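Read the structure below first, then the notes.
All protein chains but one are shown at their positions in the complex.
Now for subunit A:
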Amino acid sequence: MTHSLHRSGTLESLKGDYVWFMYQAKGINDTNIKEKAEEFIAAAELVGSENWGDVKTGPIVSYPKEYIKQNIGNKSRLRGVFTSRKQVTEFLSIIKQKNLGTSVVISGLLDEVLSACKEAGVTPHTINYSLGIWGKKELLPDDDILSITTMCGHHMISPNLVKKLVQDVKKGRITPEKAAWKLATFCPCGIFNQVRAEKLIDELKNKS
């Protein structure tokens, strides 16, 4: 599963986009997950995670936080997004102190995340590098659209829907903020970054 690995966009835009994960491994450290998940959520909320969720229930852009928390079980997978390196550093510092024993993963620009690790005093163990898109690339939508659709790594967001919403924004039928929020509800994991999407949609509305 590599659904957060291949987010595209300019370096500047990706500086506002990080995904956090809590992972337990079956038979190794998969006990008391609800308690641990609540600690993760508390830390993520404290530093301002704009979206998070559990794929078993859904993301906070679609469901009340309390409802998602109530439904957490030993097979839950918690994940969410940060919009700055500072949040990543603070989050890692808190989680390190809590010493919960589950795996923690941050997906984002390597230079930024590695320096956040250093600042937080955690040691990188394994990296999965994104080596980009291969094959018949002429089938792809343009880069602006991909920067938005790849924020749902399971590709539940249609490029045509992004184009339609950009048109609706241009015509004044919807604000960029509402359009970004609508797109976020299509990502069941809670890793769509609606804050970044709003900026991208706002930029797109001024393009021809």
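Definition applied: a residue touches a chain if its C-beta (ideal position, glycine included) is under 8 Å from a C-beta of that chain, and two chains touch if they have at least 3 such contacts; residues count from 1.
Assume contacts and distances are computed from a predicted model.
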{"item": "Complex member absent from the view - protein name from UniProt, among \"HEAT repeat domain-containing protein\", \"(4Fe-4S)-binding protein\", \"ABC transporter permease\" or \"2-oxoisovalerate dehydrogenase subunit alpha\"", "value": "\"(4Fe-4S)-binding protein\""}
{"item": "Given A:34, A:65, A:86 or A:154, the one touching the chain that is not displayed", "value": "A:154"}
{"item": "Those residues of subunit A which, in the complete complex, touch the missing chain", "value": "1-8, 11, 14, 19, 21, 23-25, 28-29, 55-56, 92, 95-96, 99-111, 113-114, 117, 122-137, 139-141, 146, 149-150, 153-161, 163-164, 185-186, 188-189"}
